[in-house]
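Below: the structure, in structure tokens.
Of the protein chains in this complex, all but one are displayed in their positions.
For chain A:
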């Protein structure tokens, strides 16, 4: 499924819509080039989940935890390339919060099978495309809802 956004505001609305459908234990992977808008999307998603603190880069610490209506975990596996370490991912993936993983391909072996894969691509100064690939029936339902309720609005 592809959704195009023409501004950071629209990206924010999309993220907020998605956030409203998420449940504890949901895992979202986020791929996209530097500057593609992964951070903008994650900030909006976290804010919609009730996080009030500033969400900033987890590159250095790899995992950042935030308190919201649901716990919100922001991971960046950028520095885990070529390593096979398990940082206790299961506790996050199968925990009570929502997890967003950037550079998820570096920890492919640890990712849960049931997840929503999101790829962001740069289409111009403010325009971005979001490609959603649901990996479970729960996420398929969410994608259908996005198509029916969000896009048709």
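In this section, contacts are C-beta pairs under 8 Å (C-beta built on N, C-alpha and C of every residue); 3 or more make two chains touch, one makes a residue touch a chain; residues count from 1.
Note that contacts and distances are computed from a predicted model.
S.K.: For the chain that is missing from this picture, which UniProt protein name fits: "Tryptophan synthase alpha chain", "tRNA N6-adenosine threonylcarbamoyltransferase", "NADH-quinone oxidoreductase subunit I" or "Assimilatory nitrite reductase (NAD(P)H) small subunit"?
M.R.: Going by its UniProt entry, the chain not pictured is "tRNA N6-adenosine threonylcarbamoyltransferase".
S.K.: Quick one: which of A:16, A:80 or A:143 touches the chain that's been left out?
M.R.: That would be A:80, which touches the missing chain.
S.K.: Thinking of the whole complex, not just what is shown, which of A:64, A:115 or A:128 touches the missing chain?
M.R.: A:64
S.K.: Give me the chain A residues in contact with the hidden chain, please.
M.R.: So the residues of chain A touching the unseen chain are 34-35, 39, 53-54, 56-57, 59-66, 79-80, 82-83, 85-88.
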